[in-house]
Structures are given as structure tokens and as C-alpha cells.
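For this view, one protein chain was removed and the others were kept in their places.
The chains carry the letters A and B, assigned in the order they are written, with residues numbered from 1 in each.
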Amino acid sequence: MSSLERGVTFILGGARSGKSSFAEGLIEASSMDAVFLATGRAWDNEMSERIELHKARRGPNWTTIEEPLDLVGALEKVCTANSAILVDCLTLWLTNLMMGERDIEEETATFVTAISHLKGAVVLVSNEVGLGIVPENRMARAFRDHAGRLHQAVAQAATTVYFVAAGLPLKMKG
Amino acid sequence: MSSLERGVTFILGGARSGKSSFAEGLIEASSMDAVFLATGRAWDNEMSERIELHKARRGPNWTTIEEPLDLVGALEKVCTANSAILVDCLTLWLTNLMMGERDIEEETATFVTAISHLKGAVVLVSNEVGLGIVPENRMARAFRDHAGRLHQAVAQAATTVYFVAAGLPLKMKG
Partner (left out) sequence: MSSLERGVTFILGGARSGKSSFAEGLIEASSMDAVFLATGRAWDNEMSERIELHKARRGPNWTTIEEPLDLVGALEKVCTANSAILVDCLTLWLTNLMMGERDIEEETATFVTAISHLKGAVVLVSNEVGLGIVPENRMARAFRDHAGRLHQAVAQAATTVYFVAAGLPLKMKG
């Protein structure tokens, strides 16, 4: 059985791979205070529906906060020694950073340093997007590159890393 | 060595990953009656060629049936306690359901319940399609979501799950 550890747990997987459910299960099986940090912004109806579906699934034991850009600030504000914070997901945060024309390298470096020093448990969920054909769209290529570098840095800082496919976790580290 | 078990075996992999060959090998190494259930429709020449190539590779010991939509009916008709049925593949079935404007959630639920109760062995092959950049095409996004949910449900019902890359199987469950 997979169980949650203090420090950083990184969960990487494809679209609809069950990575969020797996992350939620890890936190619910612990006796820690569950916090959901949503990075997604409801750009359109498709997204709004997904956000509502996820909320309904998690139920009332969770505290939900929303922060599209300043993840470090939000994490430092809510994190206690007994909290288990699920950040869902890093790829949406990256999208927000790119839309906001932030310095991705700097933001990534600051984020990775900050998560390494948090008390409690932090579970980071992200989409692997680099296993298809090279996208024709330049912006999509840049996004893919940023995501890949972010994932490498986060995996290095993490105590435990899972790759999730078809709802099944594969431990890559820890 | 991998060997075939009664119940549901689920084989997930990318395009040209060798997942069908691996599935065929599992069945051929067993002493069961090999049945190939093709879900693909020859929409174009590219597809026709692939279907013929696969047929030639399997050889004469296989019984081949074709069913683009009613997988449950086809499985229940041919499945005996000694049959090993390869369903190749679930993503083509999903495409046919979408083209036919069927209720995907209902079809998926019925399918997963049915495979859990079959005698003999069933090997389901499907394409993982959720590890690239978010597709710009709305239909492709819907397909990706349906495929991901189907894969999770099938993996939960399966006794054994493999992820195949470069012809090599990685056991995820069982």
C-alpha cells in the first residue's frame, strides 16, 4: 500500500489518468489536515465543470483554497506541521505563469526551494505532456519544455515520485 | 515470464509500442482457444493495410471475429471456459461509439460489468493517448477524456495490467 510521507510527494500522469484521485486517496488515508490548493482558473465552461466535479468528489473534510500564481505564498500561509496540501496541478500553474508573462525559470527555482523547506506534507500533481508528437504550435513546444524542466526539478526535490496510468501508481522514487 | 491468467488482462501502450504482439504472445503461450475480436473498421487504406498485416501475423490458429460496437454481445457469444479472447483495441471501439453517438458512460459501465463476469480469459488492448499536449481539437479532447476514464475502469476490473513501451511489458497490477 502507498502511504503519505512528510515532505514532497510528486504525482505525474496523463490526462484522465486518475492522478488526482490517487493523490486525494493518499491524503485521506493519512490523519493529517487536508487542504486542496487549486491552481486552475475557469477559463471556459469545460474547465468550470471539471473544477465542480473535483470539488464534489473531495467532500467536506477538505479546506479548499485557490491560487493561480503565487503558490509559494499560498503554501507558506496554510502549511502547518499537520497539514497535507494537495496542489492540483502544476501544469495549470505553468499555464498561468506563461499567460502572465512571468519569468518561468525564476518562478520554478523559487518554488522548488520553497517546497523543500515546508513543514507537513505537500502532494504535487502534474500532467506529463512530453510523450506525443512534437507540437506544431510554438507556444505548445515552449510549454512542453517548461513543464519537462519543472518536473525534473520537482522530482529531484521530492521524497516520493509516482507515475500514474489508468489509475495505477508506479513508484519511480522513494 | 509473463503468462496468461483467467479473468481480465489489460494491456495499455502507445502507438506502435508492440502491445498487440505482446497480447498475442500471451495467448499463444497458453493452451487456450485463441479468438481475435477486431473492433476496427477499415475507414481508409491506411487502416485496411494495418488490419491485413495483423491478420497475417496471427496465423491460422486464431478465430477472427469483427464487431465495431456491440462488444458485450460478441464476447458473450464466443466466450467459453477455454477461450482466450483478444480485443484489439478499446480505443477503436471508443471511436466507433463516438461516431455512432452512443452514450459513452453507459456503454463503458455495461462493458466493465460484463467483462468481470466472463468465463475464460479476456485480453484487452488499448492506446494510451493522454500523455501529449492538450489537443486543440475539442473532439480530440473529449476522446482523450473518455479513453482515460475507460482505462481507469478497465484497470480496476482487471486482474493483471501491463504498460508496454518499445515492446517491453511493465506490470502495473497483478
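Quick note on the criterion: contacts are C-beta pairs under 8 Å (C-beta built on N, C-alpha and C of every residue); 3 or more make two chains touch, one makes a residue touch a chain.
All of these numbers come straight from a predicted model, not from anything done at the bench.
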Selected residue (touches chain absent from view) among A:Leu4, A:Leu37, A:Ile85 or A:Val154: A:Val154
Absent-chain interface as seen on subunit A, which is shown: 10, 12, 14, 128-134, 136, 141, 144-145, 147-149, 151-152, 154-156, 161, 163, 170, 172-173
Interface residues of subunit B (partner: the chain not displayed): 14-18, 46, 128-133, 135, 137, 140, 143-144, 165-168, 170
